[in-house]
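Sharing a structure, written as structure tokens. Questions coming.
Here the complex is missing one protein chain, while the rest keep their positions.
Note that the chains take the letters A, B and C in the order they are written out, and that residue 1 is the start of every chain.
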Amino acid sequence: MAKNKRKSIKEAVQLINDGDMITFSGFTIWRRPMAIVYEMVRQRKKNLHLIEVNSGTHGEILIGAGCVKVLETCWIGHELYGKVGANAARKLKSGELIVEDYSHVHMIMRFAAGAMGVPYLPTRASLGTDILNPEYDALGKHGLRDGSNPRIPRRKFEFLTDPFFGEQGDIIHVPAARPNVCIAHVQQVGEEGTVRVYGQRYSDAEAIKAADKVIVVAEEIVPEEVIRQDPTANLIPHYLVDAIVEQPWGAHPTGCFGYYEVDGKFIRDFYSKTKTQEGFDAWAEEWILKVNSFDEYLYKIGFRRLDLLRANSSYKYSTRVKRGA
Amino acid sequence: MAKNKRKSIKEAVQLINDGDMITFSGFTIWRRPMAIVYEMVRQRKKNLHLIEVNSGTHGEILIGAGCVKVLETCWIGHELYGKVGANAARKLKSGELIVEDYSHVHMIMRFAAGAMGVPYLPTRASLGTDILNPEYDALGKHGLRDGSNPRIPRRKFEFLTDPFFGEQGDIIHVPAARPNVCIAHVQQVGEEGTVRVYGQRYSDAEAIKAADKVIVVAEEIVPEEVIRQDPTANLIPHYLVDAIVEQPWGAHPTGCFGYYEVDGKFIRDFYSKTKTQEGFDAWAEEWILKVNSFDEYLYKIGFRRLDLLRANSSYKYSTRVKRGA
Amino acid sequence: MRNNHSPAQPGEYKLIELLAVASAREIQDGEVVFAGTGLPMLAVTLAQKTSAPRASIIYEAGSMDGRPAHLPSSVGDARCEYRASVSSGLLDVFGQLQRGVVDLAFLGGAEIDKYGNVNTTVIGGDYYNPAVRLTGSGGNPDINSLAKRTVFIMVQEKRRFKEQVDYVTSPGWRVKKWPGGEWVTRQEAFGSVFRGGPVAVITSMAVFRFDEETGEMYLDTVHPGVTVEDVKNNVGFDLDVSRCRGETSPPTYHELYLLRNVIDPEGLFLGS
Partner (left out) sequence: MRNNHSPAQPGEYKLIELLAVASAREIQDGEVVFAGTGLPMLAVTLAQKTSAPRASIIYEAGSMDGRPAHLPSSVGDARCEYRASVSSGLLDVFGQLQRGVVDLAFLGGAEIDKYGNVNTTVIGGDYYNPAVRLTGSGGNPDINSLAKRTVFIMVQEKRRFKEQVDYVTSPGWRVKKWPGGEWVTRQEAFGSVFRGGPVAVITSMAVFRFDEETGEMYLDTVHPGVTVEDVKNNVGFDLDVSRCRGETSPPTYHELYLLRNVIDPEGLFLGS
């Protein structure tokens, strides 16, 4: 019944415009839409404004490739496999990247506000920290809070007090996150666009609902009538989804609950090689630009590696891959 | 491992104090903790302050029985089976009951604020209505907004504007709901208190998280290790639950997804008989006071009726009970 | 030649069937519709089976685009969730509503004024000691505030169509701006988040719409067998009848077949 939302990775990435404010599914190095991220680099997207609760390997790749102008987040790194976001750090220092620091709760509340259609939400988190220091308002410092971009709030925070219960202490209002596009990698999507996520859902629901345009990449596109047999297990109704793409392993090297493990070795290799721009460029040449499609990328990773990462169907993670130091 | 949270219905109701602010699971005539409600009438709870997104048959019974001093809600009635809350209407007019009107969105946001530990949330819903009329602040009119009860906010609403995106029009701040107790009827609870709800979850999560004390009545208490086999299907972690009670059919005459249908005939009978106080008293005598336990009540309803209400295991509702006019 | 898609004749259909059909015709294909119990359910389901197969329905209790095998008796009913896209809860669906996802809503009311202000709270007497205390707002004002278009379905009686309703539960085209209480246009009250408002009132006698400039209700069509005079006699304010387009289109035989045999064979809302 529904219109056909199926797209190729190439077509889906064409829905993203230079200058767009973008957010993603997942958490740090888990369930990130990597197939799309690689194609964004290939299509040389520019001046993106990333807004995320936290960032990770996907953000580092987009930043290293020069696609990103602004990063609003609470964190960027690779967990065990790379302590900091070295590309973000380098581009920040060179002045190519604006980094706006919020805390984790601030960011999730910003997305919740966006998802619920209100301009802000209140919180008590992170009082007394330099995150609230008005000198450290990076978008303001760069003159981007003048209201000319309707998605960039005119202030970083507002401070209020509670008139209802007589509580003492400041309440912080954080502005809504209102991205143009959310790119989500999930386990399953129905043919009409109904989204099912297995395992921890991170901030996927809020990220998707806050965005105007939603691209969903799934390990599997499944019959809509099957995914609707248990609607309580579904996260997002079809009418919020604009494009669907089927791409098995599409979150590699990040992990995907029930499907495959984080490829820590791959991420550690990325981290160690991309601390310099030259290192990044060489890595991107090898793993993105010389590779024409995600299928080719998977071929380059190799079946043996992928199969080791494949999740055990009971545990929902790989019991065969060697982790540890 | 966990301490034993199992209680009888009698013991569970003893956890509720006169004057407490109370909320419930469910929606209108669905999944209400009726076994507990009947016992609350038997134990003659007094001066309760009900706070709910919407009320229904359970509220009408508590109000008819004189247990309730304040009702904060957006709605009271019995859906198809009784157009208004006749007991609430009668007690309002007699001055025995204070009714504080909020809208549905106001109430769900109030619970979300309570659940998230903030004193208020912003919304745009129901601008321009008399719900916002300061003359119609019932708790204020009755002098209850003086701060002496820390659970009653000092104002019904606050009006603000948006400093972030330059949006025009008022933003309404609604105060958090902070009940003493939430009484929830659910399909399953684990032995340690992990709650699973099947079907629509209404505002159960917000109601439970907003409350200081949580009593969960379940159709079935199940092994904690079984309920933990799919933690994404669970709604509330065990550590938020104080008492658990097993009571099959415990939501009758309201409906329980996957277990049984609303008993519309029973509710219509209640509605038609309890429009006067005399009528209510006679009904309560027959169905609550002369009945010593919920088991006796079920025996009085009778197996044939209950079996007709029993849900089809695929549809999750009864296909045998006659509905319709 | 008479066929399945011919209009039925007066006497061949019930009023409620006419209302269901008139309501269904307000729905455009692909729209997201927020609906309550009863007639709206009949209307949306009918539209999905005829002109708007890609319309989705949100029910207040937490289900999105259910495809019920049996007509639900209320929005909390398990039947709402059958083959739904998502079933969750109030915060999810009202959050989506506030975010601007909903195109059209069907609502009811006990009283309405000429600007489309609706009352479902108290009638007569004082707010604190009313002649009649009704259910309260439910989601009516929220849905009406935040959807792009709203259709009210009501019983036509003079006492229900009033110059001014006793309590504004749900906002029309001229409302009070609180806390001051001055009358303003709906556009002024909602400011940047103004998305639209009541577009039609479908009653037991007629269909009404609202003037885009003044926000005042006018008569659009009268149901077959009802005269303009009948309608005027059942409206408590001065009604603009100058734009009446004639009769409300009756159900077709096909629509009646669907309503009676496919959508509500139990007679839950249609009666027996």
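We adopt the following convention: a contact is a pair of C-beta atoms (placed from the backbone, for glycine too) under 8 Å apart; a residue touches a chain by one contact, two chains touch by 3 or more.
What you see is a predicted model; the values in this text were computed from it and never measured.
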| item | value |
| --- | --- |
| Shown chains that the omitted chain touches within the full complex | A, B |
| Contact residue for the chain not shown (choose from A:126, A:277 or A:293) | A:126 |
| Per the touch definition above, residue among A:120, A:202 or A:271 touching the missing chain | A:202 |
| Candidate in contact with the missing chain, chosen from B:19, B:231 or B:302 | B:231 |
| Touch residues of subunit A, complete complex, unshown partner | 26-31, 53-54, 73-77, 79-80, 83-85, 88-89, 92-93, 95, 99, 101-106, 108, 112, 123-136, 138, 141, 159, 165-170, 199-206, 255, 257-258, 262, 264, 311, 315-317, 319, 323-325 |
| Missing-partner contacts on subunit B, residue numbers | 1-3, 115-118, 190, 192, 194, 205, 209, 225, 228-229, 231-232, 234-240 |
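Following the convention adopted for this analysis, only the chains that are shown with their structure count from here on.
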| item | value |
| --- | --- |
| Distance from the mean Cα position of subunit C to that of subunit A, given in whole angstrom | 40 |
| Mean-CA-position distance for subunit C and subunit B (Å) | 28 |
| Contacts with two or more other chains, residues of subunit A listed in rising order | 117-118, 232 |
| Multi-partner residues of subunit C (at least 2 other chains) | 63, 81, 87-88, 97-98, 146, 193 |
